[in-house]
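Complex shown without one protein chain; remaining protein chains in place.
Let's look at subunit A:
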């Protein structure tokens, strides 16, 4: 099997605009706009690709895991009990593993992220401590053919006073999530907040689903997406600022959501975005900031290194998943072959033992598959999320640079205007002089604002990064513990199977 190192997600421009195919084909009006014209759109955006893209569709960090880290493996019923007991910022004691990671296709999604958490939350935000759990479930195909789309049920369970009730559900489609992200990104990214990135689009995956292919790969695609959407939402709401955003609240609560039009290819908003991206790319190359603060320089370098490293690890884990699947296939084939051998063996007891061996190997094959799923859903996806998150973090640093640039630009302009005003003093043009004085006043205001903005974004980023780093530790720790627990399960199963087989083997006489 090929080791497919996953390429950095295309900076969401190429396919994003076009891909929201769910929308694309649904409304004829839109099709006209975005039909043939969509091709040039792609070309423009292709140029503005790049991981440092200041894109409104930047993958923002998904703090999804941060929540669940405190508590390891409560089953749903227990969770409900805890929820209704009311939140208290106690760290949930880690209970011995009970849940098995079984993201089997089509089954109810695994318990992985359906755990509540009593996170000790930013006291500075005040209000109730964080107690919220979101699940994305019941993917349902709506409509037919190329107009079809998947609707997901988004259920929120919470005791926080922010919400009217403590449990409620809505139906959302993929473009709704993208729309939410888009709004959040446009509001918060440029002031330094790490907005969790939305899950990636995938034309191929969605097309298969639309076309109605009911095979394993399209089921896997839906499950992968469902899981990603859930993690995305959890990450978003764990962010104390984002949680309170009206768009987020509306997304979670309101039964009807206006269609996220701006996620489509060639709406005016889309065009504008693309132009901005192109401009940004050019700007990025020319900004040379005098970094007075060593912290930022250090951190930036750190994230740079981390990006490289995580991508490598991610690729390695993806390859792992492939190989384990291959092992599973080979084990299944051997099991069949052993069964055939058992059939033709004419010594009764040996024949029976060989058949049993075949059964054991079949079960082991199943174990390998489950293991591969765990590898993937726990580990690989986490790494993928973090690769995207780090891209968002880098984006936020870039915004700071831009803010600084803006401030510098206004300062330079002010200086020029002052020089011009000085010159005007010697001429006899009172009108022009007054105008110059007015402009200078305005510019002074801008410069001050620029400086304030810069300071503000720097401050915000510091906070955000520290938060990110804390959450990251929790995330990884939780995932690795879950992963190890799944490994424990595997070994326990193995022991069971071989234990049962041993007497059969001994019975051969």
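Methods note: a residue touches a chain if its C-beta (ideal position, glycine included) is under 8 Å from a C-beta of that chain, and two chains touch if they have at least 3 such contacts; residues count from 1.
The criterion applied here is as follows: contacts and distances are computed from a predicted model.
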Choosing from "Auxin-responsive protein", "Trafficking protein particle complex subunit 2", "Sorting nexin" or "dolichyl-diphosphooligosaccharide--protein glycotransferase", the absent chain's UniProt record names it "Sorting nexin"
Of the candidates A:211, A:412 or A:473, the residue in contact with the absent chain is A:473
Out of A:141, A:187, A:323 or A:418, the sole contact with the unshown chain comes from A:323
The one residue from A:146, A:310 or A:413 touching the chain left out of view is A:310
It is residues of subunit A that touch the chain not shown, namely 3, 72, 91, 94, 302, 305-306, 309-310, 312-313, 316-317, 319-320, 322-324, 326-327, 330-331, 333-334, 336-338, 340-341, 343-347, 349-350, 353-354, 357, 469, 472-473, 476-477, 480-481, 484-485, 487-488, 491-492, 494-495, 498-499, 501-502, 505-506, 508-509
